[in-house]
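Here's a structure for you.
The complex is shown incomplete by one protein chain, all other protein chains being positioned as in the whole.
As written, the chains take the letters A and B, and residue 1 is the first residue of each chain.
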Amino acid sequence: MKLREWLIAFLTLLFGRVWRRREERRARKRIVPAGSPERRAETVVVILLAIASLFALGFIVTYAMFGPEQLPNELLGICLGMAMAFIGAAFTVMAKKLVVTEELEEDYPEEHPEEQEKVAQIIEESGSRITRKRLLMGAGAVTAGSLGLAAVTPALSLGPIWDTGPLDESPWRRGMRLVDEDDHLYRASDVDEKTFYTAFPEGVDKEDLAAAVVMVRLDPRALHLPKGREHWAPYGIVAYSKICTHAGCAIALYRKPTFAPVEPRPALVCPCHYSTFDPATGASVIYGPAGRPLPQLPLMVDGSGYLRAGGNFSERIGPGWWNVRSQPS
Amino acid sequence: MSTDPIQDPIRFIDERTAAAPMLRKGLRYLFPDHWSFLLGEVALYCFIILIATGVYLALFFDPSTAKTVYHGAYNELRGREMSAAYKSVLDISFRYKAGLLIRQTHHWAADLFIAAMVIHLMRVFFTGAFRKPRELTWLLGLLLLFTSLLEGYLGYSLVDDLLSGMGLAIGYGVGLSIPIIGGPMTLAIFGAPFPGKDIFWGRMYIAHVFIIPLLLFALIGGHLTLVALRHHTQFRRSERQTQRKLVGVPLFPGQAPRSLALMFFVFAVLFLLGGLMQINPIWQWGPFEPYWGTNGAQPDWYLGWLIGALRLMPSFDVTISHFTLIPNPFWGGVAFPLVVLGVLATFPWIERKLTRDHSVHNLADRPRDAPNRTAFGVAFLSWVFLIFAFGAADRILVLWDIGYNTQLYIFRVAIWVVPAILFFVTRRWCRALRLADTIDELHEAAEHAAEYDATMRRGAGEARTQPVR
Partner (left out) sequence: MSRPRAITILAATLTLGLVAVAEAQPPSGIVRPTTEPARPTLELGAELYAGNCASCHGIAGSGISSPRPGAADIAGQGPPLRGVGALAADFYLRMGFMPLPEAHREPERDRVLFTDKEIRSLVSYVASLGPGPGIPHPDLRRGTIQDGLKLFTDHCAGCHQIVGRGGFATGARIPPLQGVTPTEIAEAVRTGPYLMPRFSKSQISDVQLDSLIHYVLSTKDPDNHGGWGIGNLGPIPEGMVAWWIGIPLLIVACMLVGRRLHS
């Protein structure tokens, strides 16, 4: 008798917690309702995951098999993409067959008018020791404002905010020779009619926005340049800033009529928004959204026949901003 | 003594964080029915891929404008001078295995991230889910959308290829066009006139990989928190669903595998696109120089509305004596997007004012239930869409031989006339649908009444054969 009691006591001590817990668990009320088992769906999920794994391995194998230049991008993408797709499919099967989809109700969260009042009350009552609220708030505002300004001040070092001089600058000076992209000097005799050229000032960084000009040769009789520019176009060669005055793209198009009676006159066109400029009239805008003509570079020909700038541009180059129409220095 | 693989970790966490009640609530958070509520999740999963692929790309990208000469695998560019940034993207595309897949997946994910947000926005708008108490969620969502536009723009501009370089020049021009402050402001950001100081590339880079993603994380966190705090709206599809009571599927176990499935499907679509559809083949464009241009240069689709607007504008600058107050690009590049953002952002309050409805709304409208809102939404969308469509007018000319100037005049009229027409047509249509619904309801009610009547009378011993009106 005693031995059996001892044995039962011992076993109960050892396993009783687990037994009781399982009993408790079995006895407690279910939160998530039970659902029927779906062995077939489980198998499908395993198969889908297996296929996904194969694709994932396929990715690794494809990566390893080919050198960088032969590696077919499509194959890599298919392997990884299909691996993902099959995992997604596995989860879909799980969602539809292997978990219980309950429809539960819940109250939408409400407002809490009492709590709102309490919060307001806490804040109000905390001010019991303050007599001159407005003065303190004003002082706080001034401090916050000045500290905020101080915090923002280092941003002025980002760039020349106060000095917009760089926007006005241009590397062109009177006498500078014109070169092409490969630094070959332009002679006036190199410049044909019916085509267009890109030119830069000799010895200047070509990425300078004000450096690039587009150059065309027109029949001198067809020129109607603005007043004061009569001598800017030797032999009918005109040069304008290549940077569109609308938003800053390069004027990369030129059209010339093969048969003038039925075809439009020569024009420089920008490929971004199709602003169109007439080189015969000082690159005035004849189509498109640009608000300003292209600045003109005066040209002259030196004793050896090389093209040289006769001075700076007629106005500031590039897209418009506050000071863009001010006379350049 | 015995270990329980489920209970023990939970006890571990709760002992240290007291989070068990929150866990319980979180596991049983209710999700609404209907697939259209999943569109926001789709955007989120695109974002996850953006982060994952972005981290990878950041390990290979060199944000440097230093000039170098290319001697790599792509034949057509051998011997060409280019920036180190452009070269590093060529290397990602040609030299590093799987680099091109990750790069293309990243770009497709960006395009689809914004597209998903746009459809999600449309769902929220047309079901009135932006109304009180969800206005803040709406505002955060708008901020997310517009910040993502900037993020995408910076991302593809970092590559320094011919196409994106032209786009960056236009960004410079649009910045300059902001009245009065545009010049100093843009000069400060770029550091120098376009193409800017070398450090500008570093600024774009750190904004794209750190500052803006941090902001996006915060906005997404805020957006999702607000959604969870207030719970989703729901369509009134059963008697149980009311303004007070939400009926839905709990996160665990019902919704979790669904969301995970959707996540993997999104990943699948993105990687399949990244593998099968070439996007932004920058080796074909070549490197950028400020004095080069190509025809047919376009921004990514989500900025197409801006190029359309810029091209539609007639030629004028607003000047005061010799000061240029409003350069031309301002209208299409700044005013237009600000108007769109402004209208969308203030719409919850405008609608409140116009309908004098200040109550809380937890039930989603069917679009037909709010004819004025739906009509306005369709009209507004068509306005933006037509401006966007004109941005492709040059390709429409090449494809279908419709004159560019002809299109210009047609679109300048259409962008005002078509939305007006669509407003009235849509409103009419909504009202007609509602009328049809009401008639259906009355019919049903009449039938039920007739059945009830017949049952009662049968029960009382009399059978009536005439239908009750």
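FYI, a contact is a pair of C-beta atoms (placed from the backbone, for glycine too) under 8 Å apart; a residue touches a chain by one contact, two chains touch by 3 or more.
Nothing here was measured: the structure is a model prediction, and the numbers come from that model.
Of B:S64, B:N280 or B:S382, which sits in contact with the chain we cannot see?
Touching the chain that is not displayed is residue B:N280.
Which of these, B:L50, B:V269, B:V340 or B:C430, touches the one chain of the complex that we don't see?
B:V269
Can you tell me which of B:A116, B:I170, B:I326 or B:L386 touches the chain that was removed from the display?
Only one listed residue reaches the unshown chain, and that is B:A116.
Among A:S126, A:T258, A:S304 or A:Q327, exactly one should touch the missing chain; which is it?
Hidden-chain contact among the options goes to A:T258.
Spell out the interface residues on chain A facing the chain that's missing from view.
Listed in rising order, the touching residues are 72-74, 77, 88, 92, 95, 101, 103, 181, 190, 192, 194-198, 250, 252-259, 261-264, 267, 269, 271, 274, 276, 287-288.
Name every residue on chain B in touch with the hidden partner chain.
Here the touching residues of chain B are 33-39, 42, 74-80, 93, 100, 104, 108, 111-112, 115-116, 119, 162-163, 237-238, 240-241, 247, 249, 258-259, 261-262, 265-266, 269, 273, 275-281, 283-286, 292-301, 304, 392-395, 397-398, 401, 404.
Methods note: only the chains that are shown with their structure count from here on.
Using mean C-alpha positions as chain centres, tell me how far chain A is from chain B in Å, no decimals.
So the centroids are 15 Å from each other.
Can you tell me which positions in chain B touch chain A when the two form their complex?
Going by the criterion above, the answer is residues 1-2, 28, 30, 73, 94-98, 100-101, 104-105, 166, 169-170, 172-174, 176-177, 179-180, 182-195, 197, 229-231, 240, 243-250, 253-254, 256-258, 260-265, 267-276, 289-297, 307, 310-317, 319, 322-325, 327-329, 332-333, 362, 394, 404.
Could you pull out which chain A residues touch chain B in their complex?
14, 17-18, 32, 63, 66, 68-69, 71, 73-78, 80-85, 87-92, 94-95, 98-109, 155-156, 158-162, 164, 166-167, 169, 181, 198, 200, 206-212, 242-243, 246-253, 270-275, 285, 287-292, 318-327
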